[in-house]
Structures are given as C-alpha cells and as structure tokens.
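Apart from one protein chain that is not included, each protein chain of the complex appears where it belongs.
Each chain carries a letter (A and B) given by its place in the written order, and its residues are counted from 1.
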Amino acid sequence: MLSGDVGNGLHSFAAKLYPICRSITGDGIRQTLNVIGERIPLQQFNVPSGAHVFDWIVPKEWNIRDAYIKSLDGKRVVDFRDSNLQVLNYSVPVKARMTLSDLRPHLFTIAERPEWIPYRTSYYKEDWGFCLSHDQLLSMKDAEYDVCIDSSLESGNLTYGECYLAGKTNEEVLVSCHACHPSLANDNLSGIAVATFLAKLLSLCEHRYSYRFLFIPGTIGAITWLARNQAGAQRIRHGLVLTCVGDSGGFHYKKSRRGNAEIDRAVAHALKHQNEPSEVLEFSPYGYDERQYCSPGFDLPVGCLMRSVWGTFPEYHTSADNLEFIKPEKLAGSLRLCAEVVAILENNRSYRTLNPFCEPQLGRRGLYRSTGGETIAEEINARLWVLNLSDGTNSLLDIAERSGIKFSKIYDAAQLLEQSELLSEGAE
Amino acid sequence: MLSGDVGNGLHSFAAKLYPICRSITGDGIRQTLNVIGERIPLQQFNVPSGAHVFDWIVPKEWNIRDAYIKSLDGKRVVDFRDSNLQVLNYSVPVKARMTLSDLRPHLFTIAERPEWIPYRTSYYKEDWGFCLSHDQLLSMKDAEYDVCIDSSLESGNLTYGECYLAGKTNEEVLVSCHACHPSLANDNLSGIAVATFLAKLLSLCEHRYSYRFLFIPGTIGAITWLARNQAGAQRIRHGLVLTCVGDSGGFHYKKSRRGNAEIDRAVAHALKHQNEPSEVLEFSPYGYDERQYCSPGFDLPVGCLMRSVWGTFPEYHTSADNLEFIKPEKLAGSLRLCAEVVAILENNRSYRTLNPFCEPQLGRRGLYRSTGGETIAEEINARLWVLNLSDGTNSLLDIAERSGIKFSKIYDAAQLLEQSELLSEGAE
Partner (left out) sequence: MLSGDVGNGLHSFAAKLYPICRSITGDGIRQTLNVIGERIPLQQFNVPSGAHVFDWIVPKEWNIRDAYIKSLDGKRVVDFRDSNLQVLNYSVPVKARMTLSDLRPHLFTIAERPEWIPYRTSYYKEDWGFCLSHDQLLSMKDAEYDVCIDSSLESGNLTYGECYLAGKTNEEVLVSCHACHPSLANDNLSGIAVATFLAKLLSLCEHRYSYRFLFIPGTIGAITWLARNQAGAQRIRHGLVLTCVGDSGGFHYKKSRRGNAEIDRAVAHALKHQNEPSEVLEFSPYGYDERQYCSPGFDLPVGCLMRSVWGTFPEYHTSADNLEFIKPEKLAGSLRLCAEVVAILENNRSYRTLNPFCEPQLGRRGLYRSTGGETIAEEINARLWVLNLSDGTNSLLDIAERSGIKFSKIYDAAQLLEQSELLSEGAE
C-alpha cells in the first residue's frame, strides 16, 4: 500500500491545499479541513472568540479578501492575489494613501534572500503589514501609494479538526499537526498530508490503540484542544507532532520532555533501522505543539518528527518553502516511517518463555538449523533473543534494542514462538 | 608455578587428547575424561539415553569404529582413519555402493578453503555423511563408490565429568567447558587443557569458594547437568565458560546476561591490567553453554572467556583448527588470566576503616613517605584509596575500578592496613 504512487498522491494532496490562505482562524482553515474530510472521517469543532483556554483567550476570527500596495498609476506593486504570503497574517483592515517612508515600518523583507517573500504574523497584537521580496521593495519609488488590506477581524470561531479512529482499547496515540500556515509546503502541508494518509491507512485495518489525529492551528489550537480535553488527554499513551516532513533532508526526531518514553524509543529504533540519515534530538521547550503537550502539567509522551529542522534551512518561513521544496519520495518515506513507528507501538508487548530453564529444543520443532557446526541465520538468532529475555520484564522493543535486531524480526520471532507454544503474552 | 614450561605442558596435554574421536556421547568423551582424571580428581556421571532433561531428551549413544568412501579399485578416497572430522559426527551406520551423484547430498566441503575439512554434526536428526576437503571432492570421479560408516547409535549413556574442589564456603565458582568436539584444538581442547590445569592449581591451595569444573558435551551436557542440579546451581556465585583460549588472538570476554555481575567486572578488570589486546563483549544468547547457564530461569552470573571469538576466524570448525593453531604461550597466558580472575574473586571483600574521620596518620606507622614535598608512590596511593572508600559499601574491586589501580595492589594495601589495625573486614 505504501509502494507505487503514494509519494505522488501525497504531493498532489499538498498541492491541492497549497493555494488556500490559512490562518489560526477563519475560512482558510475550515476550507482545509473540508478537503481533509473528503479523505478521512473528520469532525470539525468551533470554539468561539473570547473563550478562555488556560492562560489564553481565543482570538477574534480573521478573514481576508484582498490586499495590495498600488502605485498612483494604478499598478499593484504588492498583490495578495500573487501570494497569500504578501500580507502580514492577521493584519487588521487598512485603506490609506501614504508615502513609502510612512509605509516602510509595515513592510517585511529578507535582505539576504532578495527574491523570497518572508512569512510573518501578528496574531496577538493588532497590526497590519506586507511581506515582500527585497527586490520588490528596492523597485518601489519614494512616492505615494494606495494601500489596502480588505480583511476582517471579528468575533467568530477558532476551528479545528479531529479524526478519531477507535481501536481495541481506549488508550490513544495522538498525531498532531498545525494547519494554520498559508502557502508554505514543508511547514506544514507536508505534515498535514502525511497525517491524513496515515489516518487513511489506519482506518483500513484493526489496531490495538485508538488514534486521534488533530489538525489544529499552532499554539492556540493545541492549547484550546488541551483545555477542552484535559481529562481525556490522560488517555494519550504516545504522540507525534508532524511537521517539515517533505523536504530532502534526513530525519530529525525531537524527543518528548520525558526523554525515554516508549514513543521516543520506538522512533529512535525505526530511524536506526532505515536507510536515510537521521538524528535524534533532545527535548527543548521551543518548537511546535509538543510545547503544549509537553508542558509540565500534562507532560505527555509526545515527540516531534521532522526532516530538516524548522529554522535551520533558509527556505523556512519564506515563499521558497513551496511545492518544489517538497518531494514525493520524501513524503512517502515519512509516511513509511510513521507506519513503521505505528507497527512498533501496536506490536510492542511483553512475553514470558514457557521454558525458562535452559533453551527449549528448537530443532525438534523445526525452528533451528539441522546440521550442527554452521552459524545460524538472523531469524534463529531473533528466536534465541526472544526466548532468553522474555522473562516478563522485557518488552519486544527492549529485546530489539538490546539485540540490535530490527523490531519487526523480533516480533515475527515472538509470533512464531507463541504459535509453537513456547511463549505466552504477559508482563511480570 | 605459572612460569616456565606451563605453556608446553598445556599444549602437550591438548596434543594427547587431540586424536580421540569425541562426540556428545560415547567412548570418545569417556576416554577424554579418563585422561583428565589422571591429573585432577574427576567424577564421571552417566545419564541414560531417553532421560528427560527439561525440554530435551538425552539422545542415544553414538560410537564409531571406521568410515570410508572407497573407489571400486579398493582405494579409500575418504578415510575416517586419516581424520575423525571426515565423518559427519553422529552419522547412522551405512554400507552401500552408490554413484557420486547419489552420494553428493551427503558430502560437506568448504569451497572457499579447498584444503580444509569442515566439522559438521547431526545429533538430533538421524542422518549420515562425510566431511571432506573441496580438493578431495574435486578429485572424485563421477563413478560408483563403496560407502561405509561403521557406527552405532544405540541406547546407552551421556557421560560428563565433574571436578569439585571444596573451599571454606559452599558458595561455588563454576568453570565449564565442552568436551564433545573431535580433533579440533582451539575449540575446545584449549579450554579443556586450561580448565584442567586451573583445577590442578586450585587443588594445591586453600580457597574461600568451592570450585566446580564441568567437562561436558555442549548444549545437551549443560542442560543435563542443570536439570540434575537445579537446586545446587543456586550456589553458583560466579562462573566462566572456557573455549578457544589457545589461538594467537587477543582476549574476548562475553559478559553474563546480568551484564554487571562480579565475574563480569573481575574479568574486565583483569583484562584491563594485562598486556594483551582484549575486548569485553555484551551478552548474547547464542554461543556456548553460557546459553544454558544464562537462560532466564537460571540467570547465573556466568560469562565466556575466549581469545578469538568462535565463528569469526576462518579455521573455526575446520581441520585447520589443529595443534599448530594453538600456541603454548597463549595457552599459558589464558591460564594466567584465569588465575588472576580467581585471585580477584577470592580476595574481593568489603572493609571498614577504623578511622573514618580524617585520614589516620600513616607516617607514624611507617606507611607513608617521611620527607614531605615529594609525590607519593602508587602503593601509598593504594592505601589512601582503600582508607577513603572503605566505608562498608565498597568492595576492593569497587575501589580498584574507581582508582584505576590494579586489584592486587589494592588487596595488598588492604592486607597491610588490616594488619596495622586501621581496617576491619565487613560490609555495611
């Protein structure tokens, strides 16, 4: 299922969402959730502006129709219709004629990357502005301009989406991604696409855990969700924040605050046994919504999976984080890794050998090589490891880590041994 | 005692045992135990075929008188009398005339090492075959041959030998080596020789621990012994499996399943403070009889001492593992290391300083240098370490590890301080 055209499917899905002007509230995110909802069962929740969520207040809803800077000859020198990045996200309405020098404090550029438009926001301080390429700025004459931002910032709702896939138990795996960025591909249409496809995959099979996928505005969305689900959050056993998973970089996994949670170990194991370069990073309180999930009152076992780390690649938060910046095969690889992690979480459990005293005679059961004197294959080695360490205190992931053998092979060995009545499930 | 000709003595002893055709049962192993019994007190135990030992059944007894492949002109092209490796160990009797192509599935060679004969067995699946050099195989014409294996596989006994040397306490140190391989020198005549000589050494002196040396067939022998000594095995405080201790490679010590048992630390310490290259390896459940001693129900603190690791040197399980492959000085070095480990185990204990508050005045007792201003010798340093750490929670081995000073020097310091009434034995 993960072979073939899944990479192109992921990329096309991201491309479909790319033009939408998203923000932390408003029609853009709702439109985005509608598109996601065409693929997976998705429930939308609306939380009214002004609602108190822990230390925060849900902000007014922002919508935008048009924005431009027009020279007096009527030519748009900066045009929201070219790119939704051109307006400072959450700009209040403005309509004025002003000189370049009066306008200048409202213009954001990146001098070092003169062709790229930066992405800037002002959610919590009422402000307005334009983001433009430095080349655009340099081409603007010192003259008067007609400036217009046709936006609204009014009482409304914060909207987020949840896809809940019930499993055999009500213990939950959380997959969270922020869906508030406008036309930025890696951050975070890549995360949205991988999460959507992963949910689709899981909706087609049985699973032990229940899975909850959140498509939420960054920070305020996670805070709102946690405020409305404070008790339910205690059912979260493992969690992943997905972002920047489409670029050409190797994998980076940022561990949860706990640092040695099962999710941390599962991802580290999966990364170790795949072929792309990867690095496991320590937790830090700055980043994406793991900030909220890992706040001390919750301290949930939620890490963050990325390829290139936000803030470390020049395209980050600029117009260069576009659809060419994300690659089908990299999106597919990220989905594959997530599926691998899910397989570890689903299948990780503890067993007890039914022959604790000396090895059982595997040969008699056709589970060993018959000619002595030769070395054994890895699958036999996996059986020996499972039998030796299954004393009720070691999980299969413990065994995989200690043996250095890939989890899936350890799991296969355990299944075979259980079928052979040499092993039974159950921790100490 | 370990100087001089001990290396030659060990090598001669191995040479004496070399020609015997051993297997996991039968006359070969009994003959071997008889030779060992000429040097040390050795009790032989017989366990009848068919006896249940945990998940296993003691197999029928195998004996062999002759085996060959003869061309029709009467010439033996493969001859058991040349080397007992030439027959698949535990081959059932066969007497037939057959073509090379019918015979071929019963012939084992190593194409990459065309001059060497492989060592192969078929203990638990009734089969027959010949092991021959690839050159031998290539020289055989596509013709008919007279094939004969004059063996017997009948109800009898599994035989093993025990040398028990009582010490001041009934806490035991186990030294185990497999004695079931035919003409293979490093694996495991080297282990048999070193164990025999170590037992001889210990029989000549007093010791705190009781020592139990096992000369047993691999796997089934260890399982049989454990099945018959399940309660008694709980007295084992430390243990070593000895194998492949005669070749020219550096030392390898594979740790017990526990990973930080006193034996693991004692061997690691002894290796660190000798001059040959060495490496300490993590436990794994594949290997020699530590597999059984370290099965989860027993979990005994038993590691495995080797020079070159089985399976990693090309001579392993071939006719090239012969008497030239093992060296007198390497056998002697292995014995010396074992003696060093025994000395650590014997002498490791905890003390309490009788002057816990500030240093005692060593100078007054002649235990310090008298002219101040110069640096101190290592033996004085050892005294300071012993005094500082002997608070009842640190053993001498703990102190040796933390100080980086060789155990024997720490022990000497403790002895001297005890004689000087500055220290008394006793843990917290």
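Just so it is clear, a residue touches a chain if its C-beta (ideal position, glycine included) is under 8 Å from a C-beta of that chain, and two chains touch if they have at least 3 such contacts.
Here the structure is a predicted model, which means the values were calculated and not measured.
Residue-wise, the contact with the chain that is not shown comes from A:Lys125, picked out of A:Lys95, A:Lys125 or A:Lys141. Residue B:Pro356 is the one among B:Pro19, B:Pro41 or B:Pro356 that touches the chain not shown. Interface note for the absent chain: among B:Ser49, B:Asn229 or B:Asn381, the touching residue is B:Asn381.
If you put the missing chain back, the residues of chain B touching it would be 353, 355-361, 363-364, 370-376, 381, 384-385, 387-391, 403. Although one chain is not shown, part of chain A still touches it, namely residues 53-56, 89, 108, 118-125, 127, 219, 222-223, 226-227, 230, 257, 282, 284-286, 291-292, 294-299, 311, 317.
In this section, only the chains that are shown with their structure count from here on.
Rounded to a multiple of 5, the Cα-based rotation taking chain A onto chain B is 120 degrees. For the pair chain A and chain B, the distance between mean C-alpha positions equals 54 Å.
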